[in-house]
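Only one protein chain is missing from this complex, and each of the others stays in its spot.
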Amino acid sequence: MQHAKPLPGYLVQRYQGWRATTFVDNKAWYRRLAQEGQHPRAMVISCCDSRVHVTSIFGADEGEFFIHRNIANLVPPHAPDGDHHGTSAALEYAVTQLKVPHILVLGHSNCGGVRGCHDMCSGKAPELEEKSSFIGRWMDILRPTYERLAHIGNEAERLRAMEKEGVLASLNNLMTFPFVREAVEAGDLTVHALWNDIGAGAVEYYDETEKAFLPV
Amino acid sequence: MQHAKPLPGYLVQRYQGWRATTFVDNKAWYRRLAQEGQHPRAMVISCCDSRVHVTSIFGADEGEFFIHRNIANLVPPHAPDGDHHGTSAALEYAVTQLKVPHILVLGHSNCGGVRGCHDMCSGKAPELEEKSSFIGRWMDILRPTYERLAHIGNEAERLRAMEKEGVLASLNNLMTFPFVREAVEAGDLTVHALWNDIGAGAVEYYDETEKAFLPV
Amino acid sequence: MQHAKPLPGYLVQRYQGWRATTFVDNKAWYRRLAQEGQHPRAMVISCCDSRVHVTSIFGADEGEFFIHRNIANLVPPHAPDGDHHGTSAALEYAVTQLKVPHILVLGHSNCGGVRGCHDMCSGKAPELEEKSSFIGRWMDILRPTYERLAHIGNEAERLRAMEKEGVLASLNNLMTFPFVREAVEAGDLTVHALWNDIGAGAVEYYDETEKAFLPV
Partner (left out) sequence: MQHAKPLPGYLVQRYQGWRATTFVDNKAWYRRLAQEGQHPRAMVISCCDSRVHVTSIFGADEGEFFIHRNIANLVPPHAPDGDHHGTSAALEYAVTQLKVPHILVLGHSNCGGVRGCHDMCSGKAPELEEKSSFIGRWMDILRPTYERLAHIGNEAERLRAMEKEGVLASLNNLMTFPFVREAVEAGDLTVHALWNDIGAGAVEYYDETEKAFLPV
C-alpha cells in the first residue's frame, strides 16, 4: 500500500467540525446505531452524480436510507451467473436481510451516463463500444431504452426521455429478481420511480394511472 | 410498469421543505450545476449502509463528491471481460471523464457485508456459498482478506481487522486499473484509505509510514 | 441546566422546511390561532406509541384536536386526592375549559404497555410489580381488565382483547368524572371508543348495539 495518502486538510477540518457538532450533539443516536444495527425505511438507488444527494433532497438523517449509487442509477436484469454483481448484491441485502419496505429509483437531468449511452448508441462515441470500456459495457443496460426512443427528433428531448425511461427500465429489471417480485406481491415492498431536474430543483414521480412522470 | 407507487407523504413534505429552503436559497448554484455540469473534487467509494453518509461527515455540498456506494465499499480487481461492472464503470467515469484529483475509500465499523463474508468463509453461512447468492459472490472479493486474517483469535478483532484490511485490498485493486495507476503515477490523482467508527464518531486514515490506521 | 443540547441538525432542517412551506402558506391561520386561542373539535386520548399518530389517520390540521397521549391510552378512575394527575387534568381542561364536543379514546394493536400489563399480571414480569416501577403502577389501571380476560387461551387473542377492553375500561373511568358525566348527560359531549390495527391500517369503533368493535 505505498499509495495511500493522508486526507486533504479541508476534509480534516470539515470532519473535525462534524465531530464537534453533529456527532457530539447526537452521540447517543450514533452509539445506538452502532449497537442495534440499521433499520432503514427505504433503499435508494441513485446516480453517483455529485449534484444529486438524496440525503439533502429528503432531509435524511443517519439510519434512514440504505443507498446504492452507481452510474445512471441502473438496475441490471437478474443474472445469477456467479459473477460479482454489486447492484444485485445491494438489492439482495436490502430486501432479504434489511427487509426495507420501499425502494426508490431516482434518476436526474443532465446525466453523464445517459449521455454516454446515447452517444455510444448513435455512433458518436465508438470508444465506448470497445469491450474494454467499463462505462460502455455498464451503459449497455440502457441500450434497449435508447432503441425505443431513437425516433425522437430533438436531442435534448431524447436525452430527457432516456433519463426517465431508464428509471422505468430499472424498475422493470427490479421485478426480474425473484426476491423483489415476491416481496412486492406479498405487500412487503413498494417501489417508486423518481426523476430530479437539477436546475429546477424539481422532483417528479411516475404515475401509473397517467402513465407519465408528474410533479411530486 | 404496473408497480410504481407515488412517494410516501412524509418524503413529499421533506422534499417541499428542501425546495423552499436549500434549493430556493441556492438557485443560482443549482442552475450553474445543471448548465456547466459537475466538477467534483473527489470520488468517494463508500458502503450503502444507512449509518454512514459521507455528505454528513465531510459536510459536502451539491457538486463536491462523486459518490459510488456498494455493499462493503469494495473495488473488484480490473477485469475487462465485457460484462457489466458497476464499480469499474464508476471508477472509469470519475478518473477518465471527470478527472477527479482524489479517490477516498471509506470503510466502517459494524459492516453487515464484512460480517457476511466472515460468516461465509468460516462456514457459518453456507447459503452465501451458493452460486445464486449475489451477496456471497460480491463478498468473494474480500475472501483473500478473510484468509489472511483468519488466525486472529477474537472474533470482534477479526471483523474489525477485515473492515480495515478490506479498504486496503480495495486500494490495491484500484491500482490494477491502468487508468488509475497512470493518473496516480502522473501525480494527477491521490488515493486515500479511511475507516469510520460509527459509535465513536471517529475517522481513521491509513498512514503509509506507520503502516497502520491512525486517527484523522 | 447543564444538560440541554442544541437540536439535532436533521430536525433543524425539517423545521426550516416546515416553516418555509406549511407555516408560510398558512401564516394567517397560525396568527389567528395564537390570537384567538384554540377551539378544538375533539379531545383525543391515544398512546405515546410512535406508530399511531391520530393527526395522520384523521388528517388533522393545527387547531383541530386537543391530544393527550400516555402509555396505553388509559384514563384512570376519578380520584380527587390532591395529587398530580396528568390525564385527569387534561380531561378537566378539555371538558370544562375548552368544552370539546367529542372525546375519542384510541387504542391500537401491538401495544407495549398492554403487553407489559399482561406479562406483569401473568407472573412473567415480576419487576413490574415493584412499587418503584412507574410502568407497572401505571398499568395497574388495566389490571381488572386482565383479570376479566385471563381465561382466553390463546395469548395473541388475549392481548388483542385486552387492548380493546382497555379502551372500554377507559370510557367507563371517563364516566366517573362528574364533569364528564354531566356533559354527556346534557348532550354536550359524546364519547367514542376506537382501536387501530397498525399493520392492517384499519380502525374499529365500539358499537353499542352489537356490543362489539366493528370496522369504521
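Each chain carries a letter (A, B and C) given by its place in the written order, and its residues are counted from 1.
Assume contacts are C-beta pairs under 8 Å (C-beta built on N, C-alpha and C of every residue); 3 or more make two chains touch, one makes a residue touch a chain.
Bear in mind that the values here come from a model prediction, so they are computed numbers and not experimental data.
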Positions on chain C where the hidden chain makes contact: 1-8, 11-12, 14-19, 22-24, 27, 30-31, 33-35, 37-38, 40, 43, 48-53, 55-60, 62-71, 74, 76, 80-94, 97, 102, 104, 109-110, 112-113, 116, 131-135, 137-141, 168, 171-172, 175, 184, 190-194, 197-203, 205-208, 211, 216
Touching residues on chain B - with respect to the absent chain: 5-6, 8-10, 13-14, 17
Suppose we count only contacts with the excluded chain; which residues of chain A make the list? 25-29, 31-32, 36, 39, 41, 59, 61, 63, 99, 101-102, 183, 187-190
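Here, only the chains that are shown with their structure count from here on.
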Residue numbers at the chain A-chain C interface: does the shared fraction exceed half, giving same, or fall under half, giving different? different
Could you work out how far the Cα centre of chain A sits from that of chain B, in whole Å? 14
So how far apart, in whole Å, are chain B and chain C when each is placed at the average of its C-alpha atoms? 45
Residue numbers of chain C (touch at least two other chains): 13-14, 17
